[in-house]
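Shown here: the complex without one of its protein chains, the others still in place.
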Amino acid sequence: MKNTLIAGAAALAALFTGAASAQSITGAGATFPAPIYQKWFADYHAAHSGVQINYQAIGSGGGIKQLTDGTVDFGASDKPMSDTEVAAVKVKPLHFPTVLGGVVLTYNVPGVETGLQLSGDVVAGIFMGTIKKWNDPKIKADNKKANLPDKDIVVVRRSDSSGTSFVFTDYLSQVSPEWKSKVGAATAVQWPTGLGQKGSDGVAGMVKQTPNSIGYVELLFAAQNKMTFADLKNASGKYVKATFESVTAAAAASKGLDKDFRGSIVNAPGAKSYPLSTYTWLLIPSQIADAGKKKAITEFLKWMLTDGQKQAEGLSYAPLPAAVAKQVQAQIALIK
Amino acid sequence: MATHTAAARPIRKKRLIGGDELAKAFTLFFAVLILVVTGTLVYQLWITSSPAKEKFGFGFLASTLWNPVTDEYGALPFIYGTVLTAFLALVISVPLGVGAAIYLSELALPKVSNALTFLVELLAAVPSVIFGLLAIFTLVPAMRDYVQPALQKVFGFSPLFGGPIFGVGYLTAGIILAVMTFPFIISVSREALMAVPREQREAALALGATKWESTWQIVVPFARLGILGSVFLGLARALGETMAVTMVIGNDPAIHASLLSPGYTIAAVIANEFAEASGKMYPSALVELGLVLFALTMLINGLAQLMIVLTTKKGAAKG
Partner (left out) sequence: MRPTMTPRNRWRNSVNNVMLTLTGVCAAVSVSSLFLILGYLLFNGGKSVDLNFFTKLPLSPGQVGGGMANAIVGSTTIVLLASLIGLPVGFLSGVYLAEFSPKSFGFLIRYTADLLNGVPSIVIGIFAWSLIVHNMHHFSAIAGGFALSLMLIPITARGTEQFLLEVPRTMREGALALGAPMWVTIATVIVPAARKGIMTSMILGVARISGETAPLLFTALGNEYWATSLNEPTASLPVMIFTHATAPYEDWHRQAWAAGLVLLGLVFVANILARTIVSRGASLPK
């Protein structure tokens, strides 16, 4: 206690004298991988006390914007930057995939504790507002044994510009032509219905507290909060639960990432694949002027692609396929 | 500092001697800073919103689109939400506030009145985010589990109370805003009422009026401008409120008929989306929204000041 008080007073004093003892790096972006990023940065700081990486989870869109504006040292996004977005940044950003994860449909329906099964067009119908009640025949068709109540579905989606939204709407565009033409796929769309919440954590929080609601969040948020989520029908027609294995299978069954390490594994083929799987990326500038920052970032990336990967499974993410991790390590050398 | 005789310097309205010129210039500098900073603010807002203003024109105010994908934006759902929640807040807080102000100025013993007013004014100091915190964990569940189902049972036939029950939404935001505005209404209305000369009340009572009749038919109309001013003050606060509303409005950029449905306000959408608005048009549209809100609150504040100045006795000195 006394030590922390002294540390606090010293910090306050140091602030006013501008003394920067630790290498301080600021990043912002996706909420999807925020739990594991925050754990990585905390563990890394514990092992390397001279490096402080401050990550603010403000959504993928926020990460891309702040990186483009140059107000943060790195960004993070579940949606890879398009060529136009890359061109808009003064210093070209490099995509570093970090982990694999799944977006799940978490729900809170009293009476349906587990085992809800949903197919792609049903999900599209719910989020378009064409399927309004839980006991709609289309939902019943997927769930013959479930006790679905005659209640309105409370749809919860993201209010912020989100890579998770991109993955979700990308999936919906692939499984529902009507969604594709009416709404489309992007980090922020004109949602036909639903409540908006900030961040995956906001959506999870709202679903948890609101009966008869459904929302899409990163797998970990549902798992950590002991919330149920639905099994989704994949491209091969099988209902699959989001797990470490099904997400890894989706990555394995998809065509690989492009030379910039961008790519999508949504709606992957294969009986075991979970359709709402995705990579997530750290967006690192290819030129970092400050030598201290560059050293800290490159060393963190090396650590992340080797030791860091081991922590993925414990937090319900899947580590990168070994071959991909190796290739990505080579990209570190591109940072000048 | 040597003092000069009157003969050595021309006599001016205020005698400025020696170091006074310096003092005046020194303080003038800081006063001008206010002009500079406010001017820069308005200028910056104007410039940043230009792309949106050029693209959408006045149609911006009437459009209901909010599509970051196609870069098409409209202000109507946010103006609707802002005005509706403020209106709901006033519907609740004005009767409550004026009633309480009447009690405090006409009925309560001076000591009690002062003590209670002190407490009510403390309420005005509670930060917005704390109201939001309370609202999320106490008001929203109460609305969702008790109030809204009850309202729907009784008034469900009307589109005003239809639709699914979320807990968050226009009505919830209106209620929390009401709690945030009635301290202002009470405080200012009470002062306006207390400024009414005693003779007015006594004359009415002498003519045989009951206390209530004297208050409602004589005193309140006498103070009506001040009370109206307090209402406008409360309205201005409700329009610009950000945090508490952001936490309970539901973040849906669309216009809904039902009071129980989620919506959006100008302040809330800026708070939620500004940090991630990339490109040129998106932030420009958000800033234009900010400009609309600023214009609205400027108008209301101006009216409020006018009315308060016209009634409260000390109005002339305060300016």
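For clarity, chains are labelled A and B in written order, and residue numbers in each chain start from 1.
The criterion applied here is as follows: a contact is a pair of C-beta atoms (placed from the backbone, for glycine too) under 8 Å apart; a residue touches a chain by one contact, two chains touch by 3 or more.
What you see is a predicted model, and the numbers here were worked out from it, not measured in a lab.
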item: Touch with the omitted chain, as defined above, among B:Leu61, B:Val91, B:Val129 or B:Ala257; value: B:Val129
item: Selected from A:Phe41, A:Phe244 or A:Tyr317 as touching the chain missing from the view; value: A:Phe41
item: Hidden partner chain, touching residue among B:Val91, B:Leu107 or B:Ala203; value: B:Leu107
item: Chain A residues touching the omitted chain (full complex); value: 1, 4-5, 7-8, 11-12, 14-16, 18-22, 24, 26, 28, 34-35, 38-39, 41-42, 45, 52, 54-56, 69-72, 197-199, 201-202, 204-205, 208, 221, 224-225
item: Hidden partner interface residues of chain B, rising order; value: 1, 3, 14-20, 22-24, 26-31, 33-35, 37-38, 40-41, 44-45, 48, 95-100, 102-104, 106-108, 116, 118-123, 125-130, 132-134, 136-138, 179, 182-183, 186, 188, 208, 210-213, 216, 236, 239-240, 242-243, 247, 267, 270-271, 274-275, 286-287, 290, 293-294, 297-298, 301, 305, 314, 317-319
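Going forward, only the chains that are shown with their structure count from here on.
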item: Mean-CA-position distance for chain B and chain A (Å); value: 38
item: Residue ranges of chain B touching chain A (in the complex, touch as defined); value: 65-69, 140-141, 144, 163-168, 250-253, 262, 272-273, 275-278
item: Chain B contact footprint on chain A (complex, rising order); value: 58-59, 61-66, 68, 85, 152-154, 159-161, 184, 186-191, 194-198, 209-210, 212
